[in-house]
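What you see is the complex with one protein chain gone and the rest in place.
Entry: subunit A
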Amino acid sequence: MSLRIVVCVKYVPDATGDRHFADDLTVDRDDVDGLLSELDEYAVEQALQIADEADDAEITVLTVGPEDAKDALRKALSMGADKAVHVEDDDLHGTDVMGSSLVLAKAIEKTGYDLVVCGMASTDGTMGVLPALLSERLGVPQVTLLSEVSVEAGVVKGRRDGDAASEALEAALPAVVSVTDQSGEARYPSFKGIMAAKKKPVESWDLEDLEIEAGEVGLEGAWTKVDSATERPARSAGTIVKDEGEGGRQLAEFLAGQKFI
């Protein structure tokens, strides 16, 4: 039987650009380029490797995001995923993590799955909790923050490097997995991959397709409220000295002045 893998990929504002907030305190997406969250490339990569090891597998990439989020899907398709699902609806603007996990969970159920693969965190919200929330919503095991992952005979195994210990984990499918940037470099799309991606199917669903009420998501439906966002004041320019043989001692002098030594 075919192994159905769903990879959740997020379209995020480029971290090297000038990210900021819009007047309604949501992320301003118009002013800065977006891209597939780099940490989700690792998720796509691991899904491709798991699929390679399976007798027969199909990889669907899934995103919840605005029109431009199709770019993230195209990138994942050009890396080798088979098909894509884009959940897009104006009422999604300003959704918090609880709403995002609801939409993703409904879309995953509608697609059908044996394994869900996520990145360790998005590069914008960086909460790192969505995979755990999907596991809770779908009622299947979470096998998260893996630096190594494999699937064999309906069981997913992995290694999780925590603060205090490194753990070996195991769960029966279906399951939700998230992988870290230690799991292995993501491949670059080949020219052939990029051409092939153009012909791969991308389905678009809105909230109605997922039987979600507008009030359950978006700014109105959010269970959290951002009251203010202020730009951090620029640091006042520090002292910069050129080492001409005394740099270490000068630095010691500074640290002593600050009472660090």
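Observations on the model:
Keep this in mind: a residue touches a chain if its C-beta (ideal position, glycine included) is under 8 Å from a C-beta of that chain, and two chains touch if they have at least 3 such contacts; residues count from 1.
One rule holds in what follows: contacts and distances are computed from a predicted model.
For the chain that does not appear here, its UniProt entry gives the protein name "Electron transfer flavoprotein subunit alpha", which is one of "Multiple sugar transport system permease protein", "Cytochrome P450", "Electron transfer flavoprotein subunit alpha" or "Thiol:disulfide interchange protein DsbE". When the whole complex is considered, the residue among A:31, A:167 or A:208 that touches the unshown chain is A:167. If you put the hidden chain back, the residue from A:58, A:124 or A:148 that touches it is A:124. Seen across the whole complex, the unshown chain contacts subunit A at 15-16, 19-21, 25, 39, 96-98, 101, 120-121, 123-124, 126-129, 132-133, 135-137, 139-145, 147, 157, 160-172, 175, 180-182, 222-232, 235, 238-243, 245-252, 254-256, 258, 260-261.
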